[in-house]
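All protein chains but one are shown in place.
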Amino acid sequence: MKEITYAQAICEALDEEMERDENIVLLGEDISFIGGNFKTSVGLLEKYGDMRVKDTPISEAGFVGMGVGMALTGLRPVIELMFSDFLLVAADQVINQAAKIRYMSGGQVNVPMVIRAPIGAGRSSAAQHSQSMQAMVSQFPGLIVVVPSTAQEAKGLLKTAIRDNNPVLFFEHKMEYNKKFLVDDVVEPIPFGKANVVREGKDITIVATSSLVMKSQEAAEKLEKEGISVEVIDLRTIVPLDIDTVVESVKKTGKLIVADEAHERCGVGAEIGFQIMEKAFYYLDAPVGRVNTPNVPLPFSPALEFPIIPSVDRIYKKVVEMVK
Amino acid sequence: MKEITYAQAICEALDEEMERDENIVLLGEDISFIGGNFKTSVGLLEKYGDMRVKDTPISEAGFVGMGVGMALTGLRPVIELMFSDFLLVAADQVINQAAKIRYMSGGQVNVPMVIRAPIGAGRSSAAQHSQSMQAMVSQFPGLIVVVPSTAQEAKGLLKTAIRDNNPVLFFEHKMEYNKKFLVDDVVEPIPFGKANVVREGKDITIVATSSLVMKSQEAAEKLEKEGISVEVIDLRTIVPLDIDTVVESVKKTGKLIVADEAHERCGVGAEIGFQIMEKAFYYLDAPVGRVNTPNVPLPFSPALEFPIIPSVDRIYKKVVEMVK
Amino acid sequence: MNVKTYSKDQLLAWYETMYKMRRFEEEVFEFYKQGLMPGLAHLYMGEEAVATGVCAALNDSDFIGSTHRGHGHLIARGADIKRMMAEILGKVDGYCRGKGGSMHIMAMDKGILGANGIVGGGIPIATGAAYMAKYKKTGQVAVSFFGDGASNEGTFHESINMAAAWDLPVIYVLENNLYGISVDIRDVTNTPNLADRAIGYGIPGVIVDGMDVTEVYEAAKAAIERARSGAGPTLIECKTYRWQGHHVGDPATYRKRKSETEKEDWMAKCPIDCLKAEMLSTKKAKASDFEAIETAVNKEIEESVNFAKESPYPDVSEVFHDIYV
Partner (left out) sequence: MNVKTYSKDQLLAWYETMYKMRRFEEEVFEFYKQGLMPGLAHLYMGEEAVATGVCAALNDSDFIGSTHRGHGHLIARGADIKRMMAEILGKVDGYCRGKGGSMHIMAMDKGILGANGIVGGGIPIATGAAYMAKYKKTGQVAVSFFGDGASNEGTFHESINMAAAWDLPVIYVLENNLYGISVDIRDVTNTPNLADRAIGYGIPGVIVDGMDVTEVYEAAKAAIERARSGAGPTLIECKTYRWQGHHVGDPATYRKRKSETEKEDWMAKCPIDCLKAEMLSTKKAKASDFEAIETAVNKEIEESVNFAKESPYPDVSEVFHDIYV
């Protein structure tokens, strides 16, 4: 075990995978000389050279599309978008191209590429740099959508993403980058589509993504002191979705909250809530609850931003509301 | 009353509004000389000239962004995207700019613009020309999302869209364009956020969007002969969402199907189903059902495409499954 | 037309390729008229010299990226016309098992990175193949075909800029057929020669007569050599014209706005007829040489039509295959 930051864990996953497979090439803005805007590729330029760690111009559609071409011809590009908000500039290449080419070709080809992108609010970055794009991309078949929680999870899931032969959207939470976590000395790839029960409980289940896993655990600890026993599930991947683990948990607890930082409408909470209604209707003791960013653009001022970020407190209150 | 096609109804709405307000300017590919790829602007070039009916280059991000600038400075652009799939090429301008500028400016400005775009499968247009983008854009606050059903509805709702001071995504169903409908001689704007009960029933409610309203009505007629009474609600707008009308109906019928052609995951069905669970949990006799395009890209071959399109038959079967 | 430099075999091979494209698409058009074809198709008729000249200068292991108007590119790369035909009819023996259709035919075994339904969508993809070739030092090059209309998409700009900055082995072949659907390129740019855009990226921009296969071949050969040598990309603008409307069924009323005889003037430059006439008049070949080719091609086309018609539709279970590996 060692203590490293979430950013370092990403770095290590990239490094270990690049060392293993020379077909892995990194593309992105400011990833080489300065090691990435969030310092997730420090030292890789020096080690792997500038054809494998490529600083791109500010041309997201262009370099994501280039990644698609690289993936079709034998490479395994790992692309960094500096903020997940910029997916919108490259959306056609991600959703109309990468996600669909295998299907449109009748299975002739794979598109083994990873797009890494930071999500989340909390830095007063305002409406164009604070979004969480995991719900939007989940609408479209053909993509795998990963929302890692801790540094350990991020490292293991990123390895899986890089080895996967499908286009993977890998969302890192920008508020976690500088936090320290305990991480195993050797981290193996973590399989996709298998949610992780990180805390057992019996009164209510929270299924959470990304940093909301840690926030849910924190809320659960507080709630335990008040006699409420909370089960927390780290969803890990939205696509594929491990609904079975959630169903099992709900059969036990009878109550469910879905916590995801994307906007509420047509979000991950709606999808999981709907599926639980289909698959565990008669076990539910109450309607499923959700904790999201409300349907407003992210405001700049901390006086406005903090109240709407899904927080430990908001999760705590939602549990109390549903359990009491 | 007169009989006109859905495309003609769109044309008429554009014409009547342009006549009324010289600030309305149309932009899009092939909209002027040939009157639009789906013939929804025939005759308008001749009547309003080429500064008001402008054929653009194939530069969707550019001309949608231009529309934003026009809207900020007093015009009311109405932009045609030839297929809703191409929203992805212009997604940043729609979602990061148009949807957020009012908010980011603290309410200083409005962005009165309409983006019209055809949705839907059924023409063997394959994965990049058959998508239904209404669920994706609904994720993002700041946009109004309209999904008209008949020609009459399209005409009335398009007028409202053009007079609205917010960015409006207006999705027309491409399989309707050439169909004939009875339309009132004078069509008034239809308010947003007010769903329309188009058929009363007592055993189950279907809330549907776009062409699935007509398909649901057709299914309901068949079902009536078999003694099943179906209430059909035309949702009209996804944002704002008139959940109250759906709740009222479900209180009566106890059962709900949501029919929308976008992909299932994180779709309109998930959102409405979730809200119904929250707001009418104890009235529901069964889990909410949904009829969507399954989570696969749209295939080209009719042998593959037809079975997955939300059809009268699929709606019919879903009702039978839920009512029996 | 510079037929002198080339051997009879070479010239006849080009003739054969162009003739095959033309015949192929005549049958596609028939499919449409007979209501046999699902969806639409965008015919390359009239532009045959472009794909033929460019692909003749490529090695077998090189890559091409194609467009919605892709039949010609694919045939020039030697794609199996039986499987193309079957794909166009949505049959299971098609290249994409019926999932792609005319606008999405891909043939990775021929280095064909796919046709593309998104205008401009394929330009960065071909550029990525060139990046691979440069990094892996494979000596391959990539050709990106696209239209005048596509040159106004942001991806054109972004891709060429990166290729120029990094000397990627890619050739951008701009098929300027004057129109993007109904829109005259001259109404939506201020650039009489789109090849001039190359200047802004510090790469060569070449204009060629896209109706003359020899001229296209020469420009492509030079650009490909340059790319393979590590000197970077070239933009080649081929001036050409499509005989048919934008897609089968388009009446193309917009053509007469600038000139009543626009279509007829261009048809007089038919790349196939002109090559034949030039070879006959310079005695490079005899009428019987052409007849032999035509007979053989017609037979092949007939076979491919029958193959496609007889091929079954995919089973509905296929809907759920091929999304994820």
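For reference, chains read A, B and C in written order, and residue numbers begin at 1 within each chain.
We take it that a contact is a pair of C-beta atoms (placed from the backbone, for glycine too) under 8 Å apart; a residue touches a chain by one contact, two chains touch by 3 or more.
Everything numeric here is computed off the predicted structure, so don't read it as measured data.
Contacts of the undisplayed chain with the visible chains, over the whole complex, involve A, B, C. In the complete assembly, the contact with the undisplayed chain comes from B:64, out of B:31, B:64 or B:151. When the omitted chain is restored, the residue from B:40, B:131, B:152 or B:166 that touches it is B:166. When the omitted chain is restored, the residue from A:5, A:40 or A:56 that touches it is A:56. Listed residues C:42, C:197 or C:226: the one in touch with the omitted chain is C:197. Listed here are the chain A residues that touch the chain not shown: 29-30, 33-34, 37, 55-62, 85-86, 89, 123-129, 294-297, 299-304, 307-308.
Counting the whole complex, the residues of chain C in touch with the unshown chain are 152-158, 161-162, 164-165, 187-192, 196-203, 232. In the full complex, chain B touches the hidden chain at residues 25, 51-52, 56-57, 59, 61-75, 77, 92-93, 96-97, 101-110, 141-142, 144, 164-166.
Quick note on the criterion: only the chains that are shown with their structure count from here on.
Ranked by separation of Cα centres from chain A, the top chain is C.
One simple way to say how far apart two chains are is to compare their mean CA positions; for chain B and chain C this gives 36 Å. Taking the mean of the C-alpha atoms as each chain's centre, chain A and chain C sit 41 Å apart. Residues of chain C found to touch two or more other chains are 96, 98-100, 104, 116-118, 121, 154, 323.
Residue positions of chain A touching 2 or more other chains, listed in rising order: 61, 92, 96, 103-104, 141-142.
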